[in-house]
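This report refers to the structure that appears directly beneath it.
Every protein chain but one is kept in place in this view of the complex.
Should a chain be cited, it is by its letter among A and B, assigned in written order, with residues numbered from 1 in that chain.
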Amino acid sequence: MTVALETRGLTKTFGGLTAVNAVDLSIQEHSIFSVIGPNGSGKTTFYNCITGFYEPDSGEILFFEKPMTGLPPDQVTARGISRTYQNIRLFANMSAIENILVGEHSRMRANWFEAILLTPRVVREEKAAVEKARQLLSFVGLAGLGDQQARNLPYGAQRRLEIARALASQPTMLLLDEPTAGMNPNETHEMTLFIRRLRDELGITIMLIEHDMRVVMGISERIAVLDYGAKIAEGTPAEIQGNPHVIEAYLGSGAASGIKPVARQLE
Amino acid sequence: MKTLFRNSLKTGIVFGIITVFLFLIGFTGTAANLLADLLHNESAGLFLGLTPLMLNTAIFLGLIGLWAGVSGASREQDIPGDPFGAAALGGAIAGVAHGLPVGAAVWLIGGLNEQGVAMSTYLAELLPAAVHQFLLGLAPMTAGIFYLLFLTTAGAAGGLLNRVLGRGSRKTRAAIRNRLRESVESLPVLQSLRKSTAGRYAVYGVLLAGLLLLPLVAGQYWNYTIGTVGIYVLLGLGLNIVVGLAGLLDLGYVAFFAIGAYAMALLTAPTPHHLMWNFWLVIPIGIVLAAVTGILLGAPVLRMRGDYLAIVTLGFGEIIRILSKSDDLSDFTGGPRGVPAVAPPDFFGLPINNAIGFVYLIFLAVLLVIFVTNRLQNSRVGRAWEAMREDETVSRAMGINTLLQKLLAFAIGAAFAGLGGALFASRNQFTGPEDFNLMVSINVVAVVIVGGMGSIPGVIAGALVLKGLPEMLRQLEDYRVMVFGALLVVMMLWRPAGLIPSSRRKMEIGRDAGLVETAEEGRGK
Partner (left out) sequence: MPIAKGSARRVKPYQIIQTITGIAFTLYLLWRLYTVLIGSPSYGADTWARFIIAGSILGSVYALIAIGYTLVYGILRMINFAHGDIMMIGAFGGYFTLEATKNIPVGGTTFSESFPFLAILAAFLVGVSIAALSGYFLEKIAYRPLRGAPRLVPLISAIGASIFLENAAQLLFGAQRRDYANPTVLTRGEGWTLSINGANVILPYTGVLTVVLSVLLMIALYLLVMRTRLGRSMRAVAENKQVAALMGIDVDGVISRTFIISGALAGAAGVMWGIHLGLVYHFVGFIPGIKAFTAAVLGGIGSVPGAMLGGLFLGLVESLGPAVLGISFQLKDVIAFGILVLVLIFRPTGIVGEVLTEEKV
């Protein structure tokens, strides 16, 4: 199986603080890989390094074996990696459809001159783009809400819209940042099924930052655990659950409680 | 109870200070003259011993006093059983607070005037005649006491008026406002307009036809004014792309205007370069030059934070102005005296140098710019700009090369300014450094912001209000700029999204209607 994303010794410091500490990760294509860890362990910073928002201080990032370290965000997207954000960052005052259309920006080609002249190609491209946006809306279950302002949508819908927007650039890999934050158990369950669908139907490799352990243990094929920026464990859900370092990182040393899997529920 | 009347007191004091201020800047005199025009009473005889102008002054102050009373009472809660009493009292208190400073000022200034102190060396408008008029011909102390009583009464009357208008508590006011809005919106005309796009286009068509026929009937002066408004619409639309669509505050926009104007001037006028090219040839050159300048100026600065960008562009604008004025470069630019005899456009050989022809030319340019703006707004580029304005970081992740897009917006905006500048120079048949000062940039910014950022009808409204109105109110010429400044502040406090905002902007900036829930707030539910 091919390795979709690989990081080697990825490090990022801010002043005196090492946010990401020599993290080595290898994610197989078409898999669902979770990154977990206590708050402040550097997970989002890790994402920011991969997606080009931060420039890593050292280490390498390889996407399908091609180096990608230090590329700016627009080029990362062009290579095929999309992401969502911890605190939903939709374009609040634009409509749902427009948000997705912006997501398609990198796959469209009309430039300003053609836009002014309204060439047939531009017309065709716009039409196709809108059609595709509507399809994506349906795919995430928001059909018919296309003209709603993004900030008027209910919370769960906003999360899904953000995913639709991320899908608009036809990524081969999707980085989700706490997609179930703030959701009740029903919504969480739906989101989990949805993430599975993304991988199963669209073949997208998925990396997931999550705090909800049921989700993590339920759908991940492999999990990596970060603590204070360093990777302290990696393995299958079963391996991680039994790993004393992980338990210590989350619950402090001396804690003997286990994290029981509730994976059966999600079958 | 006490707090209710504290508001009246505060309102009154504010009115008092404003009235004294108006007197000191001579506005009361101007207002009296305006009223004279309105009431046609210049040549009337004495009324109660007052000359017509004095009477008008009294009327003017009475109206202000009434207003003070209305405002002073408006914050009173509805006191059941005695609506008028409280309101009248509130108005009267405001009136006293209003009258005291005015009366005191009158007494003081009148007294000094009597002693022959030449106040006008310090306060330019306090000429003896003006003071005499304000004093209504009375002795200083008498006048002071009179004003105190007069304004108190006016205030009380205003308080009563407040209740008659049915204002009172905020609930009542809101209810009245809503009822008004509903009745206006339910007018059959507007209903049918809203329903049929064909109907709407018909109305636009009629308006447009009226607009096109207007220059034929308006006189020379009005055509010139319409032309100026048109050029500001042009500039406003250009800046609208930079500020409204891409969100970059450019306070040096006049620089591109200057480039277009100087291009037209230097390439078509006989001096200083003896080139005398054809108008139509130079127009695209001016546009391109302005766009190139936009790219050159924009490239280094577009990375900056908002307010820094504003100041840097201001600096650029000033640098260009000073350079164009300097003697060192006058061989190239024509120096501080400018470039005369700029050529007018020709229509197959016939020069169009009358106001009517230019108005049509400017109309054409405006239509062109509106078309281009509209096309850009609804395209991939326009969406990219909007996304950048919403969240620049995330828009980069969408694949938008923010630097390039900002540069594009900047250059296109500059191109429009260049077009405006070229037309401007040609119409005036002259151009010089004094035409390109900071106030031009600020005026254009005001047109966009007061009119409504990102909205084409807004920009047009802005240009009409900010450039057209002052022309119509010629008598208030002296106060124009001061009012302009105050207007900017007032607009930001009252309607920061502009007169006719684009619907998106209203949501972004809207503060009155209660904010819509954000994702964070929703999460708590």
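Keep this in mind: a residue touches a chain if its C-beta (ideal position, glycine included) is under 8 Å from a C-beta of that chain, and two chains touch if they have at least 3 such contacts.
Computed from a predicted model, the values in this text were never measured in an experiment.
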Requested in this report: Decide which residue listed in B:70, B:445, B:460 or B:500 touches the omitted chain of the complex.
Outcome: B:445
Report summary line: From B:84, B:277 or B:484, the answer for touching the chain not displayed is B:484
**Report entry** Per the touch definition above, residue among B:31, B:86, B:249 or B:355 touching the missing chain
**Finding:** B:249
Report summary line: Residues of chain B touching the missing chain are 21, 24-26, 122-125, 243, 249, 300-301, 303-308, 310-312, 314-316, 318-319, 322-323, 326-328, 393, 396, 442, 445-446, 449, 478-479, 481-482, 484-493, 496, 508-509, 511
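Definition applied: only the chains that are shown with their structure count from here on.
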Query raised in the report: Counting in whole Å, what is the centre-to-centre distance of chain A and chain B, each centre being its mean C-alpha position?
Result: 48
Query raised in the report: Across the complex, what residues on chain B touch chain A?
Result: 372, 375-376, 379-384, 386-387, 390-391, 393-401, 408, 412, 504, 507-508, 516-520, 522-523, 525
Requested in this report: Would you mind writing out the residues of chain A in touch with chain B in their complex?
Outcome: 51-53, 72-74, 76-78, 82-83, 85, 87-94, 98, 101-103, 105-108, 110-112, 115-116, 118, 122, 125-126, 149, 151-152, 154-155, 158, 165, 169, 181-182
